[in-house]
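All protein chains but one are shown in place.
Chain IDs A and B follow the sequence of writing; residue 1 opens each chain.
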Amino acid sequence: MTVNRLLPIGLVATLLLYGAAWQHLQHKRHVFLQENYMDYTLPSRFTGPAAMEFKGMVSDFLFLKVITFLGEKIGKQEKFNDPHFRYLEESVNTITDLDPYFWDAYLFADMIFTWDLKEYEAANRLLLKAKQYRTNDYRVPYYLGFNYFFFLKDNINGSKYLMEASKLPGSPYYLASLAARLSAYALEHKIGIIFLKEMIRDTENEQIKSEFMLRIKTLEIMDLLEQKVREYEKIYQKPPSSLVELVTAGLIEKIPDDPYGGQFILFENGRVYTTSKMLRQK
Amino acid sequence: MNRRIWSLAVITFKEGIRDRTLYGIGLFALMIMGLSLVVTGFFLRELHKVTVDINISAITFGGLLMIFSLSVNLMSKDLDKRTVYSVLSKPFSRTQYLIGKFLGLVLLSLAAVCMLTLISTLTIWAVKSQYPNYFKEFVWLSVFQAVFAEFLMFMVLNAVVIFFSTVTTSSFLTLLFTISTYIVGQTVEEVVRFIQSQAQEIQLTTAVKAVIEMTQYIVPNLSVYDLKIRAAHGLSISSSYLLSITAYSLIYSAVLILFASIIFSRRELT
Partner (left out) sequence: MFFVMCADKGHMTDGSKGNGNTGPMYLSIKDVSKTFTTSFTRKKILAVKDFSLSIDQGEIFGIVGPNGAGKSTVLKMLMGFIRPDKGKISLLGKEPGDPESRKHVGYLPENPYFYDHLSATELMRFSALASGMPPNRVTSQIDRLLKLAGLESAKNRRLRSYSKGMIQRAGLCFALVHDPDVIVLDEPMSGLDPLGQKMVVDLILDLKKRGKTVLFCSHILSDVERICDRTGIMVHGRLRKVLQKSELLDQENSVRIVVDCQTPELERKCRESDWAIFAESTHVTIMCPREHLSGALTLCGKEKIRIITVDNTVNTLEQIFLQTVKETET
């Protein structure tokens, strides 16, 4: 065998070896990465100067890292807990320190903080930070208002921010009147229904959409029940003492189930609420 | 005299543009821009931000690479390989020589920026056509303004290269000093502001503080040229700001070249 012929044979052999080694490594690597380790984020004090003039790109890639990591968790239906929260908050703070106009990052964080982590204060902190920079973006006060309305049941502040949003360019037409009605009829369920129906139009996330639909359904039930209470009052010149009386009066067939798993109750002022407070009962 | 300086700028430009490393740099920048076509798909809504971020960063990378390799080479090769004799045997003063080389280097940066911007424009346009809904906040003018600012930075860095090549004798040292100036120039403003805002918390000796304060006057403040984030979000940049940084670049470059002339006039070309 001449030296020349050895070379291609040697090449093929090493290539095969490489293939085997790669497979083996892949497997080990997969196991390695499965370990539940949380990435750490360098605070922006360091990342900022380190990124020099490429802060925008670094913020993009940090964001990509965050959504990949958390997206994985969401996909596997893993529950979020405290370490996740801290990681997300630190990362998003760094990302938005690098690029304070990064709406996608703010929105992503807001969605997860509110829907998954129930950290409403943190969500609003972040949105307030966004508000400092994205001064002409109606979406910032819009989401702030929504958080107050939907999660914190604070229609006063909800209305205040929605009003702000309605004044900014590009805001939906209904915001001003919605804001007004929220403050005037601070407690009517109808307002919430309208609001949520508009929100659904803007949402692509199927999960969130279904949450909204659920909420709408509940509000519609409560609204209907309140209507029936008013009808009862008209007929009998006095409010019913409980929802059961609506059934006995024949105004409704039966007390509907609370989609959230709680029970509908009637208050003295004629308002209908649910014991579940419209939060999922575990 | 102008024709003389211009003729030197022309041969400097030609010598540079025919160098193979330029193709490598162009290819590298092209890859990054191509990356933007792919990577954009991973992001959610603000696709214009990511696209603009990556493309302008690619232009910046390309320009920087060119300065660190080509500009440094063109200057130190001159002195190393004695091609400078063929120039200085002509009626050039040392100052005219440096001005001519500087002009040539700036022309090279300009050519590179133009070519890279053209490709960027096509890339951004391609992404925009694919996802028009996610380009609502996008403004072409801001992008070009940011690129112009980067070009001004290249001009200043070329002057830095010329300065250091007259001071040191090795191309490696020129490269090292230029890169250091770049890094310090990019971070000095941030560091100064951090110190001023956190004066109580960090314990820095007055000497260190003084050094840092001094540095910001000596080293060019390169962070003024970073308009990428504003361009990424379609925010406008005022023309008075652009005018200020243009003036700053021209003046700083002139100062460096004058310094370099003085040093170079003393230098013996053995």
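Following the convention adopted for this analysis, a contact is a pair of C-beta atoms (placed from the backbone, for glycine too) under 8 Å apart; a residue touches a chain by one contact, two chains touch by 3 or more.
Computed from a predicted structure; not experimentally measured.
Undergrad: The chain left out here touches which displayed chains?
TA: B
Undergrad: With the full complex in mind, choose from B:114, B:255 or B:269 the residue touching the hidden chain.
TA: B:269
Undergrad: Looking beyond the chains shown, say which of B:43, B:68, B:92 or B:225 touches the absent one.
TA: The single option touching the absent chain is B:92.
Undergrad: Of the residues in chain B, which ones touch the absent chain?
TA: Per the touch rule, chain B residues meeting the hidden chain are 3-4, 7-8, 10-11, 14-15, 18-19, 81-83, 85-93, 96, 268-270.
The definition used in the following text is that only the chains that are shown with their structure count from here on.
Undergrad: Hey, which residues of chain A end up touching chain B in the complex?
TA: Within the complex, chain A contacts chain B at residues 45, 48-49, 52-57, 60, 63-64, 67, 99, 101-104, 107-108.
Undergrad: Can you tell me which positions in chain B touch chain A when the two form their complex?
TA: Contacts found on chain B: 39, 42-46, 49-50, 52-54, 57, 60, 183, 186-187, 190-191, 194, 222-223, 225-226, 228-229, 232-233, 235.
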